[in-house]
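Okay, structure first, notes after.
Here the complex is missing a single protein chain, while all its other protein chains stay put.
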Amino acid sequence: MGKRTIIPFGPQHPVLPEPIHLDLVLEDETVVEAIPSIGYIHRGLEKLCEIKDFNQMVYVVERICGICSFGHGWGAVASMEGAMGVQVPERAEYLRTILHELGRVHSHLLWLGLLADGFGFESLFNHCWRIRETVLDLFEKNTGGRVVFSICKVGGMRKDISNENLKEMQEVMNGLKAEIKEVTDVFINDASVKNRMTGVGVLTKEEAEELCAVGPMARASGVPQDIRMTDNHGVYGKLGFEPVLEEAGDCMARTVVRIREVFQSIDLISKAIDQIPDGPVDMKVPNKIEGEYITRMEQPRGEAFYYVKGGGTKFLKRMRVRTPTNMNIPAMVKTLAGADLADVPMLVLTIDPCISCTER
Amino acid sequence: MSERVFVEQNFETVDLSQLIAKVGDMKAGGYRLGQICGVVLDDDTYEIIYTFDKGHQLYNLRLDIKIGEEVESITGIYWPAFIYENEIHDLFGVQFNHSALDYQGKFFKISEETPWKPKK
Partner (left out) sequence: MIIIVVIVAALLCLAVPYLLGFFKFGKTILGSTFKKPATLMYPVKPREWQERTRGSVSIDADGCIGCGMCARACPTNAIDVDKKGGTWTIQRMQCIQCSACVDCCPKKCLNMENLYTIPDVVKIVDTVEIPTKAAASDAAPAGDGDLTCDKETCVFCGLCAKACPADALTVDRKEKVWEVDKEACVKCGACIDKCPKKSLSFGGAAEAAEEAPAEDDGPLACDKEVCVFCGLCAKNCPADALTVDRKEKVWEVDEDSCVKCGVCIDKCPKKCLAFGGAAAEAEEAPAEEAPAEAAAKTIAAVKDGECIGCNACVNACPAGAIPDVVDNDWKVDKEKCIGCGACVDGCPADALYMKEV
């Protein structure tokens, strides 16, 4: 056994704007063990449900994450609607699905940019974020917010989006495809990018199942695990959803899964806009929550859990959000063991960590 | 209008003594650990919900414990459970025994110890 060195990674590290700390135990240049440590920014948002009524809780939950904000808002209202046993109008479900997929495009583009930044390809990073800006503009036009949308409410949507605006959204998104392809081709074909990612940090299918990985991380290892395949999540059943799968399980595969998901999301948005029915977008709901309900959402980063327990008043007894990064940290730690020190940033980035989500 | 398809809410209550055996059965049955969640029921009872998933079907184990009771860790069966067990330990003050990765209360860096434990 060679001499061991422990290198602290984070909580402030250039590749990651969020605070996670890893103790990397090295032998020469190889990581033999990584010990994760989080908890720098625990905010206790879940506890707020005791003093904020369930309508206000939606705004709180939306602020768990600035990137998958819409998904968190939807997850919260879906669990509350489940506990009440109400079915929101179909148009609202369609609008939620469209906005959720739009959020996925914005999240994956942001992540691709960060990845490019991580391996030092600054111009690629800027191009990814330039394209993402178009998506944010669409969000601002249709919901009123660029990052936090506050358009979901228990019982439907707070505002309808007119069919003209939806058509425009469809055109813009379809027009964006060529621009995105130009950029994502670089990720797939550029030799320097390939060198950094192909064969790095392999997570086999067995390991992914054993470590309970979720989202793109699991799908890149060939695990067909996507909540959008179930029939109780939005209207994905009507859009003919098939999960994106890759077999290799390395950093490249995780990137390719997300790239393909961007195009898939644009197609889903387009299909949903073609099918969307007219009708109301909200309905009256009881002003108290009883019983408990547990539901899941497929966030850009993977599966998220929402558990609510009501006490027969407008306040919840417990609101629990389990975010995807929470479940991907064990997988990340396992893939880190045996990796080169220089590959650590790549490995940490390709799980698409959102530490603030994890700690809520 | 289409009928809403609700997520099946499968809850099964387990005793503290059966927990490990039951979780072992879930593992043998091919289930994946979804999450573990601590809930304060009243001043001296906690509820810990273990959620498992298989083929997108959820199955929940509900464990009721008195405050101060110690729970056997399931990290021997599902290693990734260490995140949740340390989280529940730090926030609620539930002691998990024989954990494969025990942070000794240092997982979350919070100013107050066990902030979500009911104050007597």
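Lettered A and B in written order, each chain numbered from 1.
Heads up, the rule we're going with is that a contact is a pair of C-beta atoms (placed from the backbone, for glycine too) under 8 Å apart; a residue touches a chain by one contact, two chains touch by 3 or more.
The shown structure was predicted, so the numbers you read here are calculated from the model rather than taken from an experiment.
K.L.:
For the chain omitted from this view, which of the shown chains does it touch?
P.N.:
Touched by the chain not displayed, across the whole complex: A.
K.L.:
Out of A:79, A:97, A:143 or A:295, which residue would touch the omitted chain in the full complex?
P.N.:
A:143
K.L.:
With the full complex in mind, choose from A:13, A:47 or A:159 the residue touching the hidden chain.
P.N.:
With A:13, A:47 or A:159 as choices, the missing chain is touched by A:159.
K.L.:
Out of A:186, A:202, A:229 or A:245, which touches the unshown chain?
P.N.:
Only one of A:186, A:202, A:229 or A:245 touches the chain omitted from view, namely A:186.
K.L.:
Take the complete complex as the reference. Which residues in subunit A touch the chain that isn't displayed?
P.N.:
Contacting residues on subunit A, toward the hidden partner: 52, 55-56, 59-60, 63, 85, 123-124, 127, 130, 133, 140-145, 148, 150, 158-159, 182-183, 185-186, 189-194, 287.
We adopt the following convention: only the chains that are shown with their structure count from here on.
K.L.:
Counting only Cα atoms for the centres, state how far subunit A is from subunit B in Å.
P.N.:
Chain centres of subunit A and subunit B, defined by C-alpha means, are spaced 24 Å apart.
K.L.:
List the residues on subunit B that touch subunit A in their complex, please.
P.N.:
1-7, 9, 32-35, 37, 39-40, 49, 51, 56, 58, 60, 78-80, 82-84, 90, 103, 106-110, 115-116
K.L.:
Can you name the residues of subunit A that touch subunit B in the complex?
P.N.:
37-40, 42, 44, 47, 82, 85-90, 209-212, 225, 227, 229-232, 292-296, 303, 305, 307, 309, 317-318, 320, 322, 326-327, 329-331, 359
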